[in-house]
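Removed from the display is one protein chain of the complex; every other protein chain stays in position.
Chain naming follows the written order as A and B, and within any one chain the residues start at number 1.
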Amino acid sequence: MSQTKNSFADAGLELPPDRRRFLKYLTRGFLSLWGVGFLWVVSHFLKPPQSRSSLSERRLGIGPVDSIPVGTARLVQHGSEPIWVVRTDTETFIGLAGVCTHLRCILGWDGEEQSLVCPCHDGAFDLNGNVLKGPPPQALRRYRVQTQLGEIYVHV
Amino acid sequence: MSDLERPDRETRSSRALDWFSRRINLTEIFSLLTSYGFYYAELDTRKPLREALAEAESRPVGSYGRWPRVLGLFVVVLLWIELLTGALLALYYLPTPDTARASLGTIMRDVDFGWLVHQLHFWGAQMLIAFLILRLVIFFVRRAYRPPRELFWVFGAILLLVCFHLDLSGRALPMTDHAYWSTVRALEIAGSVPIYGSLLLFLLGGAGTVIGELTLIRFYILHVAVLPLLAILMVYLHFSGVRRVGLSEIRGERKVAGRAAVRGHLYNLAIALAVLFGILGTLAVLFPHPFRAAADPYVTLPGVGPPWYLLSVFGFLEWASGALPRQVAGGILFVFFVLFVAWPFIDRGDSKRGRVTAWVIGVLVLLFWVIFSLYGARVA
Partner (left out) sequence: MTLVHRFFGLIVVVAFLAASVAAADVEACGLCHPEQRVEHEAGIHAAEGVACTDCHRGDGQSRDTDRAHRGQFRALDDRGMVPQSCSECHSNLELMRPYNLPVDQYAVYTTSQHGRRVAAGDLRAAVCTDCHGVHQIRDTEDPRSPTHPRNLASTCGECHSDADLMSDFDLSPEIVAEYSRGVHGLALEGGNQAAPDCTSCHGTHGSAPPGLSDVDKVCGACHQRTRRAFIEGRHHEAMRAAGVPECASCHDQHEVISFEPEAVGVVCAECHSEESEAAQLSEKLYTLIEKAEESLDRAAELVAEGERRALEVEDYKSRIEEGRTYVTEALTLVHTVAVEPVADVTNRAQALGEEVRHELYAKMDTTPARVGLALFWFYVVLTAIVLVNLKKQSAGGSS
């Protein structure tokens, strides 16, 4: 093994080993900033942007009040999110996520029981989104539904 | 590095390498992966990796980082940058006429660093073509294509044409007015060249003058899949040539053997990368490529010419349109491009007369390029 020469030695400076090691790690840290920066930029790029949504994009109009009779429900789509809108009485609308919290099957509506049921493993949710029976581990997400001038709006 | 550390590391890594070498042909994989700018000495793929490396390093080689070879290094590095930024952009770009410009707007405005990736992609492409042209010019001037290095030139020339097509297909994608009509001009030029023109237009779905849904998606596939593969292939073939024949001679060059040469080359690559990012970043921030209005296929935008590297061809066609029928002018271009690619097989000799002729032809071609580019810019 030949003696390692470094440019400091050439300049007439002879550094003690630990300082040389420190310089080495400092250099490596400095250069690795390129990698860190690259990863940072790329990971930020890969994150899909928040749509600069105006109120109109966050409030979904799903039709006139009469399109959902009392005691029934309708499944609406927002992008890729299904949402069940249930009309419990003339004034009250409830919005619940339409995806089962167990293994993400799409829920169905049971008019008799007034609950959302999952066809895959027989789970069921009540109108508050709480689990009634079956394997689902947690409650459904609720969406705020309001009516305005005879139209139903879901806040997503 | 202290003497105490190196032996340990060497044993660990060498043991790992040996384990793999006994199971798969590491040398072949190493050779393949490093043929895109990392390692340019020839490796005997039948030997295990460490042996093959030791053998290759025993031969002295020139440095790829020397001028003018460093231009080639820049070309390869720019190609990686283009591939990477292109892959990132493809995650957000939507290739239909209705959504193309809007998706690009999202990239430029909403995606974090989207503007940066987009600008790097654009300026990287322009620099790639510029450096490649410069490299070919210098290669020609030094007549480095003489046997056995003819194929260096051929693959480089084909790479240039592939890069032209990459840039053209990329320009069509944003569907903004300037880009759209620039592409239409370029297609008109391509259409005048016999054989190749009809083939290209056929591949593009028989593009009329309207770039619609089908044509756009073909441009997209060409740009994202077909042409990059061709470009990578050309680089690979070029490097295979470099490995077999060795770098072209530079008089008085000091050739170095051993690992120092490899490390030196890797350092050169790193420095080149750093400097390139600096230049590209400057261009991206200070001279951003603008986002123009949506293209209207039914309203021709006046004063738009083809991309800068095609201005000379465009100028020539416009100039010749008075004197010659379009197909004849296109035919001349076709012949010119064939000669361009096959040049090393035309100028084979080592004679002084050959050298002078090559010089004269080179100067004439350069003049042609400049004059017709200016003419083309004025006519557009």
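In this text, contacts are C-beta pairs under 8 Å (C-beta built on N, C-alpha and C of every residue); 3 or more make two chains touch, one makes a residue touch a chain.
What you see is a predicted model, and the numbers here were worked out from it, not measured in a lab.
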(request) From the listed residues B:46, B:259 or B:378, report the one that touches the chain absent from this view. (result) B:259
(request) Based on the whole complex, identify which of B:164, B:239, B:277 or B:314 touches the chain you can't see. (result) B:277
(message) I need the residue numbers on subunit A that touch the omitted chain, in ascending order.
(response) 2, 4-7, 10, 27, 30-31, 33-34, 52
(request) Could you please point out the subunit B residues that touch the chain left off the display? (result) 1, 104-105, 108-109, 115, 258-260, 263-264, 267-268, 270-271, 274-275, 277-278, 281-282, 285-286, 288, 290-293
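Here, only the chains that are shown with their structure count from here on.
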(message) Considering only the defined contacts, which subunit B positions touch subunit A in the complex?
(response) 1-3, 6, 88, 91, 106, 110-114, 116-117, 274
(message) For a test of understanding, state which residues of subunit A touch subunit B in their complex under the given definition.
(response) 1, 4, 17, 34, 41-42, 44-52
